[in-house]
Structures are given as structure tokens and as C-alpha cells.
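Apart from one protein chain that is not included, each protein chain of the complex appears where it belongs.
Each chain carries a letter (A and B) given by its place in the written order, and its residues are counted from 1.
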Amino acid sequence: MAMWRFIGTVTLSSLLLACSASDDAGNSHAAVNDKKVFRYAMGGSPTSLDPVQSGNAYANVIVSNVFDTLYNYKYLARPPELKPGLAEAMPEVSDDGLVYTIPLKQGVLFADDPAFPGGKGREVTAADFVYSIKRHFDPATRPQGAWLWQDRIKGLDEWKAAGSDYSAEIAGLRAVDPYTVRIELTRPYPQLLYTLAMGFSAVVPAEAVETYGREFGIRPVGSGAFRLESFNTAKAVLLPNSNYRDEPFNLIEEGYDPATQAYTRVAELEGRSPPFLDRLEIDFIQEGSALWSSFTKGDEVQMASLPDEQVEFVLDSTRPVILKPEFAEKYQLATGPEAGFVYSNFNLDFPEMGYNPDPERNARNKALRCAVIRSFDWPARNDSFYMGLGQVFPGVIPPGVPEFDEAMPRDSVTRDVAYAKQLLADNGWTPDNLPTLTYGTVAGVKSRLFFEQFRAFLKDIGYPSEKVVLKRYATFGDIVRAWSRSELPFVSKGWGLDYPDAENTLQLFYGPNASPGSNDANYANPKYDALFEQAATMAPSDERTAIYRQMNQMLVDDCVAVTGLTRMRITLWHNNVIAVPDSSIVGGGFLRYVDVD
Amino acid sequence: MELLQYTLRKLIAGIPLIFGVTFISFLLMVYFGPDKTYDLLGKNPTEQQIAEIRSELGYDQPFVARYFNYVTELATLNFGRSESTGEKVSDLLARTIPVSLALVTPGFVLGNLFGVLLALFAASRRGSWVDKTIMGCSAVGMSISFLIAIIAFQLVFSSSYGLGWFPVRGWNIHSPLDYLRYVTVPTLATVFVALGYNTRFYRAVIVEELSRDHVRTAKAFGVSPAKILSVHVLKNCAIPIITRVVFSIPFIVISGSLLLETYFGIPGVGKVAFDAITTGNQPVLKAVVGLTAVLFVLAQILTDILYRVADPRVSLN
Partner (left out) sequence: MAAAPETIALVAAPPHQGLWSKAFHKFCRDRAGLVGLWVVVLYAIVALGVWLGLWASDWAEVTGPKWGPVSAEHWFGTNLIGQDIFARALYSTRTAFELGLVVAVLSTFVGAVLGAFAGFFSGGWIDELVLWFMGVIDSIPFYLLVAAIAFSLGDSPYAMYIAMIATFWVGTSRLVRGEVIKLKELEFVEAAHAIGLSEVAIIFRHILPNTFHILLVQATITFVAAIKSEVILSFLGIGIQDGMSWGLMIAESTIEVLAGFFNNFIAASLLMFGLVMAFNMFSDALQDALDPRSVR
């Protein structure tokens, strides 16, 4: 019948269309066809791959491999240390710390791409770096990284105010000659070099940006170790960039520590020039169960973070982390703290629980906050959601930064129900007059459970459950808007470290960063701010660390936040993979050093 | 000729429909929809940066202007670029729609095919234990949520805790064999869930037809059951069957595939559309909604025409 023919034609054509619309050639078996293929998986998908918009952690993974930055983190050094990437050497810094002169490597080429004349990638020059940073101050590119250099580089903000004309020069950001960059700051910025290792500062070629326009976000062209072959909502495929700079792998320079890293076999990489793979596939798998299934299959994903739900099933013990025998013989494992932490803070703009013009109420509010903080059962939270692997610490200086203080008193993270109840009673708080605590979160199964657990904690100190209310937001963007507009009295979130310096977390409570900035606690303590400004211009030193810790103690004393927990990441990989996973600050930089046999 | 006029009239009548759909979806998804500004902002935004991005996204224009822009875009089929990746929406759709089609078509076809066959089988033995079993199974199938079926099938067939014969997720098609590997488990889940509804519906239609006088006459005349079924019954059942099949096509592509795409990691249009709504990616949304409306109208017209072709008694008025 005509109907069957119709159906047949539709099926056949869809098949053909699907075939042509699908991606990648070759299959995913590592050693078949003698091609070295590596399949990695991450828990989410990037949106845009334009470095200007790579704030998303997943985008950063790809950006760090398709593009190059002036500085990189050493592959193996823990804690993380910088080394020159596109730069030839560490910079020359003037005595007052305001002028940085950075020499660039010569002969570094962009990947071949039709955007270049003749389709051949041309040499990277200092002008390209200047162009790349300028883009962050051009509203048309919808930049996300401007905050790193705002108010810091001479002439940059004025350039933006004058209309972002790319042909205009900026006094503080110049290509002195094709291989030298000169940055002049308005005040000392000890974290500047770290920012030059972030995906935001990746170097992009103007030709490609102009040719592809907005599509540059899915057709990135850079000078990194790989080039992007295909990209959709399910995976990205990268192929080695044949123009990548030749840099033989040097174990010592990369910070090799045989005691902890010999088992990964990275020693075998010595002397060879990365990238070592013929093909890199990155899958975006959000559901832990699907991720684990894919990992254990054998011929799909080869390296991934262990999903929380699998921990009991896969590990023999969590302290120390040991695999069960049947997994130990198939997989390698590495653990490490995430560069970041999860916490909640009060929004002090709300007079019911925060700053109040009436001094007596103000004091009572503080007592209330302290009681809430002491009602929080961190071990229970850790066990339920982080498999007991998370590292709980007081204050806001997490384990990922050098200024972390192991010896800091742990009162603020120790649950004391009696003490909390006493605090409430002493300050005239009763179940009737306690204010409603609105807990905002993005929709999701886990966040709902977080809330229910939190409500149960509060119930134990006498906080009536009807007064702990959940406000759901449909998307992350929506809740960010609520935070920016100071609409929520209680904010629960995580913070990813941008660089290994506590300034990155202390700025979360710096007065001038109040909403819509990242200080959604709207903490306004002039003493704190003064200390912050003082430390902001200091290079790392014991003196500066002391100031940092002093500020940290202030936050704990003022009961501003319920902090914090750093998640432990357990990464597993198949035996035939030679790799050492990054700490997440670097976000994917390790992929160029991965080898498969 | 009459048919052509009829088609034309129907097409024109479909225009208010398209307007209605676009207006309502514009209102809901675009005007009142989620604000994409904060997705695009960096970590420490200033008020000025916020205003700049809003302006870039066009949020600061008045309602009428935005709706007018939308309609123009639809008319010229120029949907612009996705707000998140910058890819041209038409490219995005061209890439993802064939994938969704390839994903849901086998399940759809098989679900309906087996539905009709089982229904015929059941209806011809109405009242017997065969009929009761089939109807019982169909009731069970109708009571199981699609989501549950997907989780269960993935566990059983794809994961290493079950049979592990099929990939857990993905869509790397280079050969018909690959296609079979990736599409089988989603298809199984789809057929499992659809079969219940389909069988019951078709059985009802066939039973109704079987009880008609002309069928009883044919039986009385000794025509073989097979001939009765195929010649007398099916032809008259064609209308409701076709209606159902054609009506469900536009939605199968978008709704039906959403869960499958999410769970099996298949880069199709269902997930893209859903993500567009939840993140406020307006260009993509506009395109998807507009196209669905057009598809629906076309499906309606197609059904009406098929009605006419199948049954000359149906008037063209």
C-alpha cells in the first residue's frame, strides 16, 4: 500500500540523514586501527567554546585544550604551580609591581583553518594576546571575564567607555614588539599571572573571530594542543593540532613526585612531545548511572570521576580510598580535593536575620545566625551526599589554597544542639517569633534533599518546620538573578576557585562586591574591607597569610555563613591510560598529556 | 481540482492557528520566560554589565516590537543564532531533527504495526482467553510510566549489571549496524509503552467495525475470516487509524524523544527544545514552536485529505 512505501521512504531517508548528520569517523576502541583514542567524560556540557564566554567549567575543559594561554599550571606539581605556556619565561616585574614585561615564544602557530589566508595557521604574536583581552571589554562579545582585569589595567576601562574600538591602543596593554607583551597596572595585582593561566585569557586569532562571528563559539580556532573536530550536545571530538609547539615532556619541570605518582606511569612520557593521542573524545554525561555504565563497559568512556552513588559499591574503604579487588585490577585511581567548596551564607540585607538598624535586634539576629550555624550537622551532610569523603573546614579559606589553616578552631563546624538552643533562649527567640527562613535552590532531586535535611537539622534546635520554606528556581540563571537582586535571605551555593589564592574566596565578603557582585551576603565590615585592600596588593608572604586568617576569623565570629565543605574527587581510569588528573583549577589541561597504550 | 481547492482552503484556514500558537508561545516562552541574562554573565557582574547583556539579548525592547520581530523572523524563516552557542538555529535544527526522527521512527512504526496486528488478533478472537490476555497486557503496559520503562530497559539491556549487549548512551552512526545498536534499546522502551495504548485503541476500532452489518453479512456468506479482516474491516478502519498515526507525528518528534534523548545521550531536537525553554534560549524556542505549529496544521490537512481519499462519501465541505 502507498502507506507502507511512504513509511519505508521516511525510514530510509531518516537513516541516511542521520548517518550524514552524525559525527566522528572511526570507533572508540583504544587500540583498534592502531589509533590512540581516548574517551573522557564530564558531568555536563559546555555552551560556548569562545574563551570570552568560557566561565562554564565544562567549557573551560575544552577551551584549555583548543587554545593556549600565556601561562599554564605544571602538569604534575601539587599544590599547583605556574610555568610558561605561550610565554617564553616568567615575566619581568618592575619594583613597584605595576609593570609586567612578558616575552612570548617564537614560531608558535595557530591551527590550520580556512579563516586564515591559504588555510594555514599563522604565527601567534603579542598583538593576538592584546586582542584577546580587549574582547573582554567589548559588550558585543558578551564577555564573562572582565571582572578579572576591571579597574586594574591602565586605560582598559577607558577604552571600553570610548566604544571598544579595536584599532585604538591601550596604554597599559601593549604589544611592544611581535614577541613582547607589556602590561601596566593601576595598582599591584599579585594574582595577575594566575589570571593569565585561566581559560578567559586564551589567545584567539582575530581572523577566525571576524570570519565566524558568533559561530566562533562552536568553531573555535586556537593554538592549543588540539583542534575541535565536532561538537554537539552529547560529545566533543578533538584531533591533535599538527601545528602545536614542540615541547618535549620534562618530568622535573612538570613537578613530578615519584613517591605519589610513579604508579601512573607518567615517567614513560619523558622526552616526547605532546599531544600523544590521535583522537580525543569528551562525552557529556550528566546522570551518574549512565556515566558509570559507560565507564565499566570497557569500550566506551575510559576515564571519569566516580559518581557518588557508586562509592559504596566500588570502594573497599573511604579513608584511605581503596578500590575493591575486582575493580583494582582493572582501573587506576587518584583522589584529590576539588578546587572549591560548598557553603551557605545569610544575606545580611534582610533585617529579619541580618543587619538591623536597631542595635538590640542586630545582636539578637547575630545570635540567631550563630544558632543556625551550630545546628548544622556537617558529618550527616557529608555522609549523605558526599560519601563521607568531603573535607569539612571552618571559615572560607578552603584546603585548595596555600593559606589554608589546618589548626583553625573547629567550633563553627561542630554541631552543638544544646548550645544553639541556649543561644536562642538567651536572646528571646521562641518558635512563635522566629522569622521565616526562605531557602532558595535550583530545581533538582539532590537540592530538594539538601533542603529537607537542613530543615530537619533546624527542627532539632526548635525551629518550626513551617518556617523553613523552600523556594525553587527553574534554572541556575534564575537563582543567580535572585542573588544578584538580593531577593533571598539564605543563599546556598558552591564556589569554584579561579586561582590558588585565598583572595579569591575572601573577596566573596568584600563590601564593594555586594549584590549584584559576588558578595551576596552583603557583608559590610569596614575593618574587613580595610584588611582586604591591604592584602590585595601584597605578594604571597607570611604577613599576608596572617592577614587572610584574621579576616577569616572575623567572618566566623560574625556568623555570616555556614561553611564549608570541599568535595573529594575520585577519578578512575582504565589500566591502559597514562594520566594524572588535574585539580579542578586547571580544568582539563591534563588532557594534552594523556597517553594510551 | 476540487481536492486542490480544498487543500488550499484548509491551508488558509490554518493561518489563524499558526498565529494563535505563535502568539501564545511567544507570550509564555519568550516574554514571560526565563531570563537568560544571568546565564551569560561572569562572576562579579556590575550593574552596567547586566544592562549591557540585557540589551544584547533584546530584553529592553517593548512587547509589540519584540513580537513583531518574531513574526518577521518566522515569515522569513530567519531564526538567528542560538543564544548559548552562537550556532545558526537553522543549522542546529538541520543537525538535530534528522537524529530525532531516526530515533523515534522505528519505535513509532513498530509500535503501531504491532498494535494493529495484536488488535486484529485480539478482536478476531473476541472474548477468548487470548483476547483477555492481550487486553490485560495492554492494560499493564498503559499503567507503566515511560520513564520507568526507560530506566528498566537501560538497566537490563545496556548496563553491565544486565546483559550489556547495547551501548548505554551515545549516537555514533557510521553503518546500519551501528544504527541498530544505538536505536534498539530506546525503541524497545518506546514500543513497550506505546503498545498498550495502540492495541487497545485499534482493537476498539476493529471491534466496532466487526459488529457492523456488512461484516456480519459477509460472514453469513462464508467469506473467510482473513478476507473479512483485510478487505472489509481494515479499509473502513483506515480512517481512524490513519488519523491517529498522522496526528501523533508532530509530537512524536519533539515530546516523545525528549526523555529518550536525555537518558541515552542522543543529540536530538527534543532535548534542544527543552533546554531552550529552561534557559530562555529564545531563537531556538521560536524556531521549534513555529515549526511544530506548521507541522500540526499540515498534519491536520493531510488527515482531512486522506479521509477524502479513503472514503468518497466524506464531503469536501
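One rule holds for everything that comes next: a residue touches a chain if its C-beta (ideal position, glycine included) is under 8 Å from a C-beta of that chain, and two chains touch if they have at least 3 such contacts.
If you're wondering where the values come from, they're calculated on a predicted model, not measured in any experiment.
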Query - Listed residues B:L57, B:L113 or B:I151, member touching the removed chain - result: B:I151
Query raised in the report: Taking the entire complex into account, which one of B:T7, B:N69, B:T278 or B:T303 touches the absent chain?
Result: B:T278
Report summary line: Out of B:L74, B:V205, B:A218 or B:L258, only one touches the absent chain, namely B:L258
Report task. Check the options B:P16, B:G58, B:P176 or B:P225 and report the residue that touches the missing chain. Result -> B:P16
Query raised in the report: For the full complex, which residue in A:N356, A:Q453, A:Q553 or A:N576 touches the chain that was left out?
Result: A:Q453
Query raised in the report: At which residues does subunit A meet the chain that is not included here?
Result: 287-289, 292-293, 309-310, 312-313, 380, 383-385, 443-446, 448-449, 452-453, 455-456, 465, 470-474
Report summary line: Touch rule applied to subunit B and the missing chain gives residues 16-17, 20-21, 24-25, 27-29, 31-34, 139-140, 142-148, 151, 155, 159, 161, 211, 250-251, 254-255, 258-259, 273-274, 277-278, 280, 288-289, 292-293, 296-297, 300
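The rule is short, and it goes like this: only the chains that are shown with their structure count from here on.
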Report summary line: Taking each chain's mean CA coordinate, subunit A and subunit B are separated, in whole Å, by 38
Query - In the complex, subunit A residues that touch subunit B - result: 3, 7, 10-11, 14-15, 17-19, 21-25, 27-28, 47-50, 53, 55, 139-140, 142-147, 150, 213-218, 232-235, 283-285, 287, 289-290, 293-294, 296-297, 300, 474-478, 480-481, 484, 498, 507, 513, 516-518
Query raised in the report: Taking the complex as given, what residues does subunit B use to touch subunit A?
Result: 34-47, 49-50, 52-53, 55-56, 81, 84-88, 94-96, 98-99, 101-102, 105-106, 109, 154, 158-160, 164, 167-174, 176, 179, 242, 263-267, 271-272, 275, 278-280
